[in-house]
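Here the complex is missing one protein chain, while the rest keep their positions.
== chain A ==
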Amino acid sequence: MAGEAAIINTAARASLWLQPHRIVLILIALGLVLSAAFFMRWDWLPQYWEMGLMGIWRALWILAVTCALGFLIAVPVGLAQAAGSIWVAAPAKAFCTIIRGTPLLLQLWLLYYGLGSLFPQYPWIRDSWMWPYLRQAWPYGVLALTLSFAGYEGEVMRGAFAGVPKGQLEAARAFGMSRWKILRRIWLPQAFYRALPTLTGETVLQLKSTPLVATISVIDIFAVAGKVRQDTYLTYEPLLLLALIYMAITGILVLALSRIEARIPVKVG
């Protein structure tokens, strides 16, 4: 019975969704896509196929690394602002304000051109093991994106930490848990659940800021599209494809994150 009802329900929803005007709109969209496919030049695709995949892979890799590292920094930053004494809270707050108050592009260029131009002046840096890395562009890109994510996320985590009901923490203390244990077992998980919806949005924003690293010569998918444009003198085709790729990645990301969101208990606190 329940199965039947579900089938009828989905059928009804489908018919609700497929109204006549929607069908017309979908047909128009299909026509646009097909005309784009036929009338524009796509013969450069096979040549750059591998490079494009490499670029997508690199963009995703940067996204994953910066989000993970940024979140690791954001937890102490948020905790410092929510519970720390003023000596810890003030620097954390200043960090968040500075990161959120300046454009990411400027931060990126400050790190890459600014810091990057300082390093070669010191011989001991040039001789150290770090030099091969410091000479490349991607560490600066990863660092800038990580700091930016940490800045935005630190503010979110501050709200999340502050939003955990006092009673939960008092109960944990009454159980005789140590401070570290309270943080690990009660405070952090609950704050994380609270922050998760915002975290999803921030991750999508982070994805949308990854193309900025192309401006400091990291070859991600955006840079590949730029190269195609330079080589073939085509203006629209690579950009349209690029927009499509980003939309696909965003869609997949949102879908995956909402799956995770659906798995956690809704009722917290």
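In this section, contacts are C-beta pairs under 8 Å (C-beta built on N, C-alpha and C of every residue); 3 or more make two chains touch, one makes a residue touch a chain; residues count from 1.
The rule is short, and it goes like this: contacts and distances are computed from a predicted model.
Visitor: Of the options "phosphoenolpyruvate--glycerone phosphotransferase", "ABC-2 type transport system ATP-binding protein", "ABC transporter permease" or "histidine kinase", which is the UniProt protein name for the chain that has been left out of view?
Guide: Hidden chain, UniProt protein name: "ABC transporter permease".
Visitor: Which is it among A:Q168, A:T200 or A:T215 that touches the chain not included here?
Guide: A:T215
Visitor: Touch as defined at the start, partner being the missing chain; which of A:W49, A:Y113 or A:Y133 qualifies?
Guide: A:Y113
Visitor: Taking the full complex into account, find the residue in A:T102, A:Q136, A:S178 or A:Q230 that is in contact with the omitted chain.
Guide: Only one listed residue reaches the unshown chain, and that is A:T102.
Visitor: In the whole complex, what residues of chain A lie against the chain that is missing from view?
Guide: That gives, for chain A, the contact residues 19, 21-22, 25, 97-98, 100-107, 109-110, 113-118, 204, 207-212, 215, 222, 235-236, 239-240, 242-243, 246-247, 250-251.
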